[in-house]
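Certain chains of the assembly are absent from this excerpt, and the rest are unmoved.
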């Protein structure tokens, strides 16, 4: 089975970290292809970044179909481009926010999300609502650290994240925490050990859920909203992205 | 006041119709600039089309800021790119689905949406939920006519739309109908007359709501999720879209 | 266009303030008629006051129909009598709580309401729910100042309101605030300037939304719950209010 | 114990029927006082009628406090004036829509409401939502019979109501029905027998719930929204209703 893990931003140091997390949990027969798109924002911190990151995600799924990929993980906690990617893919496509929330709902009574810039709070809230997780989400704690702060050596970003996770467990009645950024995918075991409760990395969860769905013979449903894009003309600078 | 009405698809016959509808309701001092983006899908029928249409919408808002636009209307009933456009704009940005639903909620007890392809039902449902209109939405009737069917001369698309509107009023307990496509913006008065109940065109409603907000001195709030895009690098084919 | 702005309480100093706020935003061709009913409570602070204020509101709308009014604004943040007034009116009727919430939802990611006596909290909550704004409302801050405290010269009521608005922005993740009382309609620009975020006065918003709806040719929908009151007998002291 | 059952309309033939239903279920020590207000609409079919009926309801509760009433039932299925009446009363006040829904939720898995004019559908829906009964309400069937049609001898209104109740049970997965009008209070046992499932009359249920609450020593809570009306001036024709 070949799973493409797409880091929607174009910072390859993060892509490598994400790829390593994916490989660490993949089953023996699973090949992980971890990529960033060939274009787009170096980090995703708001709706504008998300809109452009979605283009890169779709492009990678389109290429993945030609490469024989069986499924996809979108490795940014805003799940950018998820619905459009599902139209393009035959196999399953799973976002890491989605994967983390579903995993949490299968093991605990309530989760907290720990994530980055305050400005992305609304994205988190919107996903919680869209995925039907309002009764499970105990709190959303934004650390107000920029995404790339996680990549800087010597930064205390990780310490701040761990502290926020601890507060979620101790103050918000959560019994597990979601690591709300692809760039935290190396922290799953460390956070879990430090807070004494499950910490869930969506990249890892996404890989295992795609494996599960492919193992069930399930691809994306094609009868309604995720039917293949209709063949039509796209114009101008976007002409090359027209569905064929 | 200068309002840019953006038809997110690149079919200019529809853009002209939309512009005419906008001008028909604009106040004396309001200048309407009706455009299609320079790039993107010729019609929007699914999540893939929406993702690419969003790029064109954002680009037009970016240009609009330089052109001195006071506000924007996004004239596709899926409101593509709305959140990202709000990050870019100083003034208000209103989507036509949003505008139509808000207008309906101010004049009636329950509305129905009449729109195009069945595959877009989930988009409609998602917007109804996101805008808090679940208690007001009586039904969503998809006619399964392609968007560009409305542009074809001699087609009976309009008759089908009107019939669906009539059914919504007579069978679904709705007291007004929303015309669920920018391409229906010429039908507001005709439908209303034929069904004996208000028919709401989102383009018209969007223009009046932008006028209202600008008249109130209100622009897009910049303290949280709609703060300006952070300045950062975008790479590859999308490099030119990086926020500056 | 003639818009009647009804201050549901009978304190005319407040009515004048409300009228001034309405005129300050009205379009050139709009005539504002600001009135208090000829009867009813001098301030509205609870359900009992609201029930009696509703009678005055209905009476003013009934008279307004004879006076050729094109639309109505109900200028109390509990929107008393709104549904009944819609039965009576041909044109649109908008409440200021409703107007403020809709305006906020078009420009920001989340609003807070700042209002008066703690005992009215449930009214605010009920309106938030009824208007589908639960996902947008960040907090409701009651200052516990009586309504008429805003009218007293030398009082520090305004300072308390502004402080509560500031807290909403800084502590509750709101990006705009709603001024939760008709008596605050003179504070819109001052609060906005002091807190560095949009402050929305429902009176002003109500006027612009009624202008917008009338401009769209939309009146109140008459097919379902807002159909004209059935002609019937009312008895005793209320006989004169019977629908005719 | 003295319970005042207030028929909010002024049609005394209905008041007598309601009083009889109340007495039929009252406990030995309970005195039922069944009244119509001295003023107001002869039937309640819309928001306008409700607004005026509320005045009469409040007035009867005010008088009831002086008369030593221990609790109140508001015997119209729109529960007009309920919140305001609670401010005035020391003891409990229960509306018949409220009572019927709570009773249904204690004995079955889902109820249907069978009521009168189509135009009142929104009132029913609003109450279902306000009382938290959305997951319990299987359907709302409006028979489109005027309220006073139930009072006409020789009318087939009762047969229509019973037929709608039967359809609710057989087609809508309901296991009990609510008789959605005070004027149906004589039908509880007959409908129940004919449909082979519980039919719930809110008047009867209201009386038993008030008895229960008084028996528990519970009156209306006075710390928040149902605190006594503040003493203040009311002006004009409503001056006599000012809280004292």
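Letters are used for the chains, namely A, B, C and D, taken in the order the chains are written, and counting of residues starts over at 1 for each.
Everything below uses one rule, namely that a residue touches a chain if its C-beta (ideal position, glycine included) is under 8 Å from a C-beta of that chain, and two chains touch if they have at least 3 such contacts.
If you're wondering where the values come from, they're calculated on a predicted model, not measured in any experiment.
Q: Report the copy count for the entire assembly; 4 chains are displayed in place.
A: Shown in place are 4; the entire complex has 6 copies.
What we mean here is this: only the chains that are shown with their structure count from here on.
Q: What is the set of chains touching both subunit B and subunit D?
A: Both-contact set = C.
Q: Using the touch rule from the top, work out which pair, A-B or A-C, shares more C-beta pairs.
A: Of A-B and A-C, more C-beta pairs in contact link A-B.
Q: By mean C-alpha position, what chain is farthest away from subunit C?
A: Greatest centre separation from subunit C goes to chain A.
Q: Roughly how far is subunit A from subunit B, centre to centre by C-alpha average, rounded to an integer in Å?
A: Averaging C-alpha atoms per chain gives centres 29 Å apart.
Q: Please compute the C-alpha centroid of subunit A, do the same for subunit C, then give the distance between them in whole Å.
A: 44
Q: Could you tell me which residues belong to subunit A and also touch two or more other chains?
A: Touching at least two other chains: 118, 121-122, 129.
Q: Sort the chain contact graph into one of these: line, ring, star, complete or other.
A: other
Q: What chain pairs are in touch here?
A: Taking the chains two at a time, the touching pairs are A-B, A-C, B-C, B-D, C-D.
Q: Taking the touch rule as given, give the residues of subunit A at its contact with subunit C in the complex, in rising order.
A: 118, 121-122, 125, 129
Q: Considering the complex alone, what residue numbers of subunit C touch subunit B?
A: 25, 27-28, 92, 94, 98, 102-103, 105-110, 131-136, 169, 173-176, 189, 192, 196-198, 200, 204-205, 208-209, 211-213, 215-226
Q: Give every residue of subunit A touching subunit B within the complex, in rising order.
A: My answer: residues 10, 37-43, 45-52, 54-56, 58, 81, 83-84, 86-88, 118-123, 126, 129-130, 224-227, 229-230, 232-239, 241-243.
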